[in-house]
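Pasting in a structure now, in structure tokens, and then I'll have a few things to ask.
All protein chains of the complex are present and in place, except for one that has been dropped.
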Amino acid sequence: MANNEDALLKEVTGKEYKYGFTTNIQSEKAPLGLNEDIIRFISAKKSEPEWMLDFRLESYRRWLEMKEPEWAHVKYPKPDFQNIYYYSAPQQKKKLGSLDEVDPELLDTFKKLGISVDEQKRLTGVAIDFVMDSVSVATSFKEKLGELGIIFCSFSEAVQKYPELVRKYMGTVIPKNDNFYAALNSAVFTDGSFAYIPKGVRCPMELSTYFRINEAQTGQFERTLVIADQGSYVSYLEGCTAPMRDENQLHAAVVELIALDDAEIKYSTVQNWYPGNAEGKGGVFNFVTKRGLCETNAKISWTQVETGSAVTWKYPSCILKGDNSIGEFYSVAVTNNHQQADTGTKMIHIGKNTKSTIISKGISAGQSNNSYRGLVKINKSATNARNFSQCDSLLMGDRCGAHTFPYIEVGNSSAKVEHEATTSKIGEDQIFYCLQRGISEEKAISLIVNGYCKDVLNKLPMEFAVEAQKLLDISLEGSVG
Amino acid sequence: MKSQNMLSIKNLHAKVEGKKILNGLNLEIKPGEVHAIMGPNGSGKSTLAAVLAGNDAFEVTEGSVTFKGQDLLEMEPDARSHAGVFLAFQYPVEIPGVSNINFLKAAINERREALGLERMAAKEFLAMVREKAKLVELDNKLTNRSVNEGFSGGEKKRNEIFQMAMLEPTLAILDETDSGLDIDALRIVANGVNQLRNADRSFIVVTHYQRLLDYIIPDFVHVLFNGQIVKTGGKDLALELEEKGYDWIKKEQNEIPA
Partner (left out) sequence: METLEKISKLRKVADGLAGSYTSHLPEGISLRAKEAREALNHLDFPSTKVEEWKYTRTAQIANKAWTFGESQTLPELPVSLDDMHYRMVFINGHYAPTHSKLPAYDGLMLDASTGSRPHRTSSFDESEAHNHEAFMALNTAYPQDGFYLHLEKDVIIESPLYIINVYTGDQVAAQPRNYIHLERSARMRITEYHIHLGATFANAVTEIVADENTYLGIDTIQIGGAESFHMQQVDTIIARSANFTHNNFTLSGKWTRNNTNARILGEGVTANFHGLYMPSGKEHVDNHTIMDHEKPHCDSNELYRGVLLDESTGVFNGKVYVRRDAQKTNAFQSNGNIVVSDTATMNSKPELEIYADDVKCSHGSTTGQLDDDAMFYLRTRGLSTDSARKMLVTAFAEDVLEKLVNPDIRPLIDEAITNKLSKK
């Protein structure tokens, strides 16, 4: 019996990482390491205004005083912060006006990633914002969105073109000293996305961004800011891939969402980081701070499907400040081989009649460890708050682990908080049962995993849902024959 | 063609966890026949079922099994299923999150694909579900639930027969289907099986208790003992066995003094 399970697991971990390749484009790099000069270098390179530089420097000084966080269930070799290039931009001949002017080598990279830009432009109407190693390469559909008054561009561009907006909202949801990695990001962030939806406007298409980490030893510090003004709606997609590297790559992003009165933001992520090889070497360190602030009657939902990344530390949160605001978190996290994930969410209830829903599905295989850590905090002021949390773990084989740490802090007696957690296992006997009914092992695992995750997959925008489903299959499939 | 054997087992030896269970089992089954296999605990009844279905926890060390002219032992479990073998599990497995409907749809379509046929249309599929569910009095609630999740023992067994009706096998193996059932469940399950009997379909009914064979009347009864078939008879053999007990067999086999 044991032999069988081993074989099953070996197949699961042996799937080759599809996106392991690099682009040979000349990069302009800052010197190795981090200090105030490097920060000035970055700011100058981007032609930033004075207030932006001050923001960075202040963050850097705070960061120096802070200590790296320790979490019990995640073990990793500490990154050497002085051994990283904090800025790397692919060389461009001139400023890009449209996709036609994009470097053909870059376009080729896009093709390898499986993204056919033209097709997407034509068929789905999704606006794409490519980020290649710290610089946004192309932003399409700007004109169309511009007609509605919607701003969707790179963060760097926003600092130049819409400084008042950026200055007003940046750092209001995640202050510079919020945590170690947020402080680092606030000092050295290079680019990311910026979106602003004006009052009453419903953004007609999904806004999407792809990330890619290219150079060795380059940390990726992107910064995203999405503002939905009163009564507006936007659905934002974020998807990631990364190449094969031996050294661990650091990824410390900050995402701030602001939903003003009656507004709604849907933020979806399908993430496919290189997970380290079967022995656990290499892979991406993923430390992300994502937080949304809801004003009165506003709603923010975080939906994510994650596979890969050597170490993930990520807690998308909602601050339900306004009365009647709603926060949602739907997540599928897959760990395999020696991956470790310590993820979860925080729902902070401040206003009256606020509601939060958490559905977290963890899948562990190999010798991985998957922890969910959630905080539901009901402040004294949060009369009539409602929360429902469901945290499930699916174990494949018996060398992996799953842990659930729900923290529930209720400071108001009218609150209704419900928490459920279940653990189940895909065992040999289920696989054999499916085989006996004529269903192949691959299909069986796919059926079971997709059935398990359907509550979350249903929340993704359609094009993402299909990709997510395929991603799950790929992360867990065995080879046939 | 009718006289040709559907299933031919010759000198089958098998072991599990290093222990020899089947010791030279021989069995011939023709289309349309119902064969009951009875025997004391540990005689190899469930092992036979598992080996025929292709559970690789059980190792075949010698012998051959031919199914419709093909070498069954060479085939993977899902290939055997596509070829027409169905096992009603003694302890049906729960698969949370996967509905009965989706499960069967996947099974039916994988078989069709393997046989080079077109996938079944949704409308046709649902009509078939309604028809077959009636056979074992399985209502809508259960067909839409996750496979065997939260089902009572009787419901799980009925679900096995429902799946059998949907997959329309040529060889159906019922592994102790009567275990732990109350009176009503037993009647429904047996009735479902009887409705599926026809000239082209054969059954191997593995059971420990004679009672089931009052409802599903076999053509042949075989007694399995120490991994071999030591006695074959008609349905009266089952009654004799129930009355005299397995000690009778043991004595005959010189295991215990007369």
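Odds and ends about this structure:
Order as written gives the chain letters A and B; numbering starts at 1 within each chain.
Here is the rule we go by: contacts are C-beta pairs under 8 Å (C-beta built on N, C-alpha and C of every residue); 3 or more make two chains touch, one makes a residue touch a chain.
No experiment lies behind these values; they were computed from the predicted model shown.
Note on the chain not shown: across the whole complex it touches B. Contact with the undisplayed chain is limited, among B:Asn23, B:Asn159 or B:Gln210, to B:Gln210.
Check B:Gly24, B:Gly180 or B:Gly233 against the missing chain and you find that the one touching it is B:Gly180. Contact between chain B and the unshown chain involves residues 90-91, 94, 152-154, 176, 178-183, 208-211, 242.
In this text, only the chains that are shown with their structure count from here on.
Rounded to a whole number, the gap between the C-alpha centres of chain A and chain B is 49 angstrom. Note for the complex: chain A touches chain B at residues 1, 4, 424, 428-430, 432-441, 443, 447-448, 451-452, 454.
On the chain B side of its complex with chain A, the touching residues are 17, 53-57, 76-78, 80-82, 85-87, 89, 92-99, 102-104, 106-108, 110-111, 114, 146, 163, 167.
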